[in-house]
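For chain A:
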Amino acid sequence: MNTKLPRGAFRRSMVAMAAIALIATACGGDDDTTEPAPETTAASTATTAAGADTTEAPGTDCQVIKAAFVYVGPIGDAGWTKKHDDGRKELEAALGDCVETSYLESVPEGAESEAVFDRLAREGNDVIFGTSFGYMDQMLAVAEKYPDVKFEHATGFKTSDNMSTYFGAAEEARYLSGMAAASVTESNQIGYVAAFPIPEVLRGINAFTLGAQRINPDVTVEVAWTSTWFDPVVEKEAAEALLNGGADVIAQHQDTPSAGEAAQTAGGYWVGYNDDMSRFAPDAWLTAPVWDWGPYYISVVEAIRDGSWVSEQYYGNMADGLVTLAPVADVVPQDVRDQIQTVQDEIIAGSFAPFTGPVNDQDGNEKVAAGEVPDLGTLLGMDYFVAGVIGSATG
Partner candidate 1 sequence: MIRIRLERRLERHWWQTVLTPTLSVLAAFAAGAIFLAIKGFDPITVYRELFKASFTSTYGITDSLTIAVPLILTGLAAAVVFRMNLFNIGAEGQLYLGAIFGSWAGLALTDGLPTILGVAVVLIAGAVGGALWAAPAAVFKAYFGTSEIISTLMLTFIALYLMRYLIFGSNSYWRDPESANFPQGKKIPTSARFELFSDTRLHWGLAFAIAIALLIWVLIRFTSLGFDMNVVGSSDSAARYAGIPVRRTVIIALLISGALGGLAGATEVAGRAYALDPNGLELGLGFTGIVVAALARYNPFAIILVATFLGGLRNAGVALQGLPGDRVPVEVSLMLQGAILLFAIGGEIFSHHRLSISRANPAVVT
Partner candidate 2 sequence: MSPAVEAGPGASPGQPAAIAAVNVTKRFPGVLATDAVDFCVWPGEVHTILGENGAGKSTLAAMLCGLYRPDEGHIERDGKQVRLRSPRDGLAYGIGMVHQHFRLVDRFTVAENVVLGDPHQARILDRRAIEERVAEIGEQFGLPIDPRAVISQLTVGQRQRVEIVKMLYRGADVLLLDEPTAVLTPPEVEALFTTVHSMTAEGKAIVFISHKLGEVMAVSDRVTVMRAGAVTGEVATADTNQRHLAELMVGHPVEIGTRRGSNIRADVALSATGVTVIDGDQTLVDNIDIEVHRGEIVGIAGVSGNGQRPLARALAGVITPTSGHVTVAGADVTGKGPKAARRAGLSFVPEDRLGTGLVPGLSLTDNMLLTRPRGFIVDRRSARAEIATAIDEYEIKTPGTEVQARNLSGGNSQKVLLARELAGLGDPGGPQAIIVSSPTRGLDIGAAEFVRGLLHDARERGAAVLIISEDLEEVRSLSDRIAVLYRGRIALEGATDELPFESIGLAMAGVAHEEAP
């Protein structure tokens, strides 16, 4: 239906790019499971928590948890939805017969999704994962009708007794990728193709910029807004405009690799997003912040099985393994790669945070005092650009 228009806002990866081949992800596929299906000693304790529809898996003594995943776009090859589906496969591999997963692709956000969640709940799923922000109100409405079903909503902020949210601190990896970018720029101008001026994206740009300035204080980061998460043409055009303006490294908060193709064509460098996308523009590739949802999905289903599931707002990070940094390309000097590794170790150890003060905004106002680390709530509401970013934080 939507073929005439650029796909809707907030839809993570929409149309599959047909020409792109499947990616073998770092997070593993179906068959590199090292962990056998866990011994299900907890079976007897889980009945009450898992809801009435729970059935026994044939041949095992574990309860089968039915988990449904609702994706905003097609799984495609390398993007937001693909990473969630990789996570789903990890879940299946980890729990074997004790979990039964299903998924629906290309479910539009907003009002129309309510019928979809409703049906999944009616069909006896124990847990339903909605992987896009725009499902929030609909999931909440359906969650109210089905108190025995657990709802897990990625990127949202509304919760209820049976609805949790989950997301993560991509800014940690973005900070590291900014360090890599700053080490290769010659013009000291980095371009950043970004979807919408919302806190999540602003946070990423700011972290990236702070990381870059750590390596080279003269670097500026120019932002081009695209008003879309997924539009190869628009993203490429935005990247080209930035490259023409003098940038020689392109970073992105977008779901396609087309900015990387533009960078490669122009002889520049590229920081991707979501996944290791190096194959799309190998000459330009530096690194990328990468999501790994599998461990979280496993923990949720296990919590349901053992009855320990509670509604929460999960915000994962590099320490949890939810966020990682793709291997840094060899064009980044060895000493910078070593520095990145050091900072990453500090972040994981909790001894460093990207927004450790002093942080000033574009106008020179102090936003974080020297030595302070803002709390999560402050970070989630970020509405400014740090000094060194060129562009408007309101679009």
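Going forward, a residue touches a chain if its C-beta (ideal position, glycine included) is under 8 Å from a C-beta of that chain, and two chains touch if they have at least 3 such contacts; residues count from 1.
Candidate selection criterion: all candidates are chains of the complex that A comes from, given by their letters.
Keep in mind the model is a prediction, meaning the values are calculated, not measured.
Colleague: Could you work out which candidate touches chain A in the complex, given the options 1 or 2?
Modeller: Selected candidate: 1.
Colleague: Please give the residue numbers of chain A that touch candidate 1 in the complex, ascending.
Modeller: Residue positions touching the partner: 1-11, 102-112, 114-116, 118-120, 122-123, 133-134, 136, 155-157, 196-200, 225, 227, 380-381, 394-395.
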